[in-house]
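First up is the structure itself, then whatever we jot down about it.
For this depiction, one protein chain was excluded, whereas all remaining protein chains were kept in their positions.
Should a chain be cited, it is by its letter among A, B and C, assigned in written order, with residues numbered from 1 in that chain.
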Amino acid sequence: MLSFVNDYSEGAHPAILEALLRTNLQQEPGYGDDAFCASARQKIREACEDPSADVFFLAGGTQTNQVVIDTMLAPYEGVVACETGHVSVHEAGAIEYTGHKVLTVPQHEGKMAAAELDEYVSSFYGDDNHEHMVFPGMVYISHPTEYGTLYTLSELEELRHVCDKHGLRLYMDGARLGYGLVTPGTDVTLPDVARLTDAFYIGGTKVGALIGEAVVFPHGGMPRHFLTMVKQHGALLAKGRVLGIQFDTLFTDDLYTRIARNALDCAKVLREAFVERGYEFLVDSPTNQILVVLENDRLRDLEKSVAVSFWEKVDGNHTAVRFATSWATSMDDVLALIELL
Amino acid sequence: MLSFVNDYSEGAHPAILEALLRTNLQQEPGYGDDAFCASARQKIREACEDPSADVFFLAGGTQTNQVVIDTMLAPYEGVVACETGHVSVHEAGAIEYTGHKVLTVPQHEGKMAAAELDEYVSSFYGDDNHEHMVFPGMVYISHPTEYGTLYTLSELEELRHVCDKHGLRLYMDGARLGYGLVTPGTDVTLPDVARLTDAFYIGGTKVGALIGEAVVFPHGGMPRHFLTMVKQHGALLAKGRVLGIQFDTLFTDDLYTRIARNALDCAKVLREAFVERGYEFLVDSPTNQILVVLENDRLRDLEKSVAVSFWEKVDGNHTAVRFATSWATSMDDVLALIELL
Amino acid sequence: MLSFVNDYSEGAHPAILEALLRTNLQQEPGYGDDAFCASARQKIREACEDPSADVFFLAGGTQTNQVVIDTMLAPYEGVVACETGHVSVHEAGAIEYTGHKVLTVPQHEGKMAAAELDEYVSSFYGDDNHEHMVFPGMVYISHPTEYGTLYTLSELEELRHVCDKHGLRLYMDGARLGYGLVTPGTDVTLPDVARLTDAFYIGGTKVGALIGEAVVFPHGGMPRHFLTMVKQHGALLAKGRVLGIQFDTLFTDDLYTRIARNALDCAKVLREAFVERGYEFLVDSPTNQILVVLENDRLRDLEKSVAVSFWEKVDGNHTAVRFATSWATSMDDVLALIELL
Partner (left out) sequence: MLSFVNDYSEGAHPAILEALLRTNLQQEPGYGDDAFCASARQKIREACEDPSADVFFLAGGTQTNQVVIDTMLAPYEGVVACETGHVSVHEAGAIEYTGHKVLTVPQHEGKMAAAELDEYVSSFYGDDNHEHMVFPGMVYISHPTEYGTLYTLSELEELRHVCDKHGLRLYMDGARLGYGLVTPGTDVTLPDVARLTDAFYIGGTKVGALIGEAVVFPHGGMPRHFLTMVKQHGALLAKGRVLGIQFDTLFTDDLYTRIARNALDCAKVLREAFVERGYEFLVDSPTNQILVVLENDRLRDLEKSVAVSFWEKVDGNHTAVRFATSWATSMDDVLALIELL
């Protein structure tokens, strides 16, 4: 049975397991105060070309979104996201749990349009009753998006411009940032992300780590007493070293982007196979998530030999499904899948 | 430099790292739906002698306390803890963050007295104005306690009795449960804990795991839609396998208690050395945490060669410090420390 | 200067002020335990034809929505409302503040369609990932709606049917319920509301009271320890008598519906005048809120002599505004306004 279900089906990149083994009995302080976290922070700052960036390691994506959004917003503020944003739909209300509303704007293949954001915020401030409404305080985008699409550099700059115009913070969910950074054709680099956002995270869970996400607050912008608030959210790990060792490994010798490239290489071959065979795509995604529309009969057949993710019903006879590749996907599996198509 | 600072200074027991390596490329579903979690759950049910127990894996101790207490309490209820309980003092307000008050009763070497609990709850219900107050809904105890002490079986039974009398749930924080279960002289077994509590957790972080705590709800008592509420708290790991593999390993061939015994063996030798040399203990703790009162000058000297935890000031000239042993402590280090005493 | 800005511009119906004066020095217990609240509760039960209904008095509308929704939902549940529902837009995030998401469905002149609700909830439960999403737990409707429209009895019955099908509670925001109950042509009575909902409130603030809303939980459905949770939300008045006296007065000799009729009589005359003069309506509302589309120049002129509420921009040259009548509107003012049209 082949699996293209998602990009978190395996454990960790072998180099990470080796690092865990190698350092296992070294005694270190807890709560992120260890030498591995310090080293990883420094390497991430360098990769971001932002020597004053604050870096904090958390365990998972929803946790990171919850902690960052809650600690950066004022109590009277909400976060603006696409109606398909992960925080809008698939986090079980984790943002609302912290008291903040997720305000929504339309999505375009998972992306937010700067002009629509501007219109939304302008009309909020233009409303006589806006003091009875939730203030937009932050913009949440994901890159790659939930649909596997990417912002261009100029789109990010426009969003930044609208945020500056209205005093909003810009936050990027980078659960799959590694894949986005190495996608052929992208003009967005890690230093660009650090330059244009107020906070973002470099996803580990889906890009080779066992667990872990590295939150970056460019220009020393970490909220005051952030560690205490992380603890208050139940998100502070005693053995912070587990996160530090992993990110230290991922940011040594470009491992993070090198392993991400495997996913893109596999996705390229697979995407071309779909094109050649005349398959239709739900969305034209360039990253490691390929959304394909299949006839239901065809899908039932295929699912006997390969696991994929249900995405959405297209019509009575067609279904969109996701084929995800990852750092761990083998080209052999891709070729075996193509054989089946 | 020797370190007896705490029991989470190292990585994980080698068997866990081996298991992570061995299973690394096996593809598994996310969010705890994997084969390793299933196997670990079954082994824990067997160890608890409770075939209907629900088991859920979380990442850390404060997170576990927060999620369990919040999801088991009604909105108008608080949790009763000792004034020295971890949830009362050292979790940055994680319980209050979820809207619940921590109600406190006195502590006796870290333990709650059943009679005082009874008195507290009785006088609450005896108060005409109790509808304007926070209802006691649950009792939080730690075993071992924050002072390294242990409840006896009859003390636990008395607490259970008071809880039954007043309709309270009983929750045990088992961050160091492994050490407690193998302490010479204890009459409390894991099946006892499962029989007497409504929820408890088996600590992994401090007993040989990289991260992870196994929450047990005896008799199928897990709150409805618990997974959704875990997600809502930001506490659901995508790669649940990381937790499953560790607990599956720890509960294979009694590894959990076997490695805990090393801590107790080391503590025994160390404790006897303190006694022989006439040191005074702050509390007579039988587990892996030894609280010793030192003259400040003596402490300053000692700290040149060995790291310990500050506990509290005793008077102007004396300080209580904690020497903690763990699954990873080597007898050589213990002997080296004794040499220094 | 005439004012048709809203229905809460004046104080209270004179009978209420007289009752406050008459009872002023009578000593009564606090927190709703007084004789006036008891009497008002009984009269409301009778008006609802539900002898077992629980009735609780609160101070304002947003407070009532917040307390009722938060105390009736499980932690993993959200409330489904129209995208124009008051709780969705105009309560500054008061629902999210309590940790619950407001889930939205489309609106049709402010109303929710039972079929769309059914579709929404069915597709939620049809989604494999719904355990990672907020569960729909309750339906929020307003009657009259924010647009002044009314549900028919059969529409309410259909909503009830969908709620029963999916185990949802049905809650009605009755901020202007009095006006709705006396609107010519409505087939919805107060006993219907009590029969078809799980909770609703009878608005006082906008229908003749100084402050106050009467929450009704039909069939003894008040959440356990509701008073304590009201206190916990900061919503319990020490002088509950102030609310009791007002609702006791409003529910004596049908005062509540009698004074509501004045608003409808005035609205009828005013609406006919708009029709005669060829004005266009934004929505065909039968209650005390008339939404009229005006040319911007015409509006600027009119606003020199009459205060109205801005509603929304229709296009570059036209604006929709609201003319609201109330229990306190004088027919003379209506005629003076018509003169100006």
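Operating definition for what follows: a contact is a pair of C-beta atoms (placed from the backbone, for glycine too) under 8 Å apart; a residue touches a chain by one contact, two chains touch by 3 or more.
Here the structure is a predicted model, which means the values were calculated and not measured.
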Candidate in contact with the missing chain, chosen from B:His13, B:His100, B:Arg271 or B:Arg322: B:His100
Listed residues B:Ala35, B:Ala113, B:Met133 or B:Leu227, member touching the removed chain: B:Met133
Option from C:Lys231, C:Arg258 or C:Arg298 whose C-beta touches the chain left out: C:Lys231
Those residues of subunit A which, in the complete complex, touch the missing chain: 31, 70-71, 74-76, 99, 131-133, 135, 224-225, 227-229, 231-232
Interface with the undisplayed chain - residues on subunit B: 76, 78, 89-93, 96-102, 128-129, 131-134, 310
Touching residues on subunit C - with respect to the absent chain: 3, 5-6, 8-12, 14, 17, 20-21, 23-30, 59-67, 91-94, 97, 205-206, 210-211, 228-229, 231-239, 241-242, 328
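Basically, only the chains that are shown with their structure count from here on.
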Distance-to-centre winner among chains (Cα means, whole assembly as reference): A
Chain at maximum distance from subunit C, centres defined as averaged CA atoms: B
Computed distance of Cα centres, subunit C from subunit B, in Å: 50
Distance from the mean Cα position of subunit C to that of subunit A, given in whole angstrom: 42
Subunit A and subunit B: spacing of chain centres that average the CA atoms, whole Å: 34
Per-residue multi-chain contacts in subunit B, two or more chains: 228-229, 231-232
